[in-house]
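The structure under discussion is supplied below as structure tokens; questions concerning it will follow.
In this view, the complex is presented without one of its protein chains, the others remaining in place.
Let's look at subunit A:
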Amino acid sequence: MSRIQTRFAALKKEGRGALIPYLQACDPDYDTSLELLRAMPAAGADLIEVGVPFSDPSADGPTIQAAALRGLKAGATLGRVLEMVRAFRETDNETPIVLMGYLNPIDSYGPAEFCFEAAQAGVDGIIVVDMPTEEADLLDAHAREAGLDIISLVAPTTSNSRLFHVLREASGFVYYVSITGITGTNSASAADLEKALPRIREVTDLPVAVGFGISTPEQARTASRIGDAAVVASALIKTMAGTLDDGRATERTVPAVLKQLEGLAAAVRA
């Protein structure tokens, strides 16, 4: 079983959903984000999403855009992100790591090389925001060969018939983009989720993670109960950004994010 399958199976036994925090690699610098990554499991992360900085993150809101720019300024490259995951795996061989980013850096790296090296580094899954099912053949075979899950995104605009098409070959888990919008803006209501999730479960047995617009412990709890996992991204990055001094990490940076993560985890586990 993959780390992702193992983790979701264990949580199912525990009878709760997962909390998936997000951090942008190299934001605000390599060392700080590695320190944060390493500390996240103890603070309550069940899986971790690592953002790969891209110059033009057109599906992201201002918070993640700014984080991506800080990461790039600190020298983030896809190779450097893999290095970070490799370093994380030295101390944690269980927490699943999912990379989230845009296609061009992967395309530039070489799809085959990237999939192979990502799996070697200890990455479990990849989310490529601007690679819909129609274009997924670019990575599919390489990812399968390397043992990486390509996490499929579905949205409120995805029709029932299209869900079959999108999830036909899905693996790992399904990422439900719970709002029509960019990251860190609106939130879906419990009622929205109650309506959406059965649609998805109709076509797949995979766990469903709910993301985009989840910021409070209460929202994380709701999403992780109606779905199987809650992804929290912009809210954590906002906290981190608030601790920076002229774009640089301070001694408050890592503790502040971890404290917020603990609060979210407590709600998800309550």
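Note that in this section contacts are C-beta pairs under 8 Å (C-beta built on N, C-alpha and C of every residue); 3 or more make two chains touch, one makes a residue touch a chain; residues count from 1.
Heads up, the rule we're going with is that contacts and distances are computed from a predicted model.
One chain of the assembly is not displayed; among "Tryptophan synthase beta chain", "YceI-like domain-containing protein", "Peptide/nickel transport system ATP-binding protein" or "ABC transporter permease", its UniProt protein name is "Tryptophan synthase beta chain". Annotation: of A:50, A:126, A:166 or A:200, A:166 touches the absent chain (contact as defined above). When you scan A:39, A:87 or A:103 for touch with the missing chain, the hit is A:103. Only one of A:8, A:22, A:54 or A:88 touches the chain withheld from this view, namely A:54. Not every partner is drawn; the one left out touches subunit A at residues 54-59, 61, 65, 72, 77-79, 102-109, 129-135, 152-159, 162, 166, 177, 180-182, 185-186.
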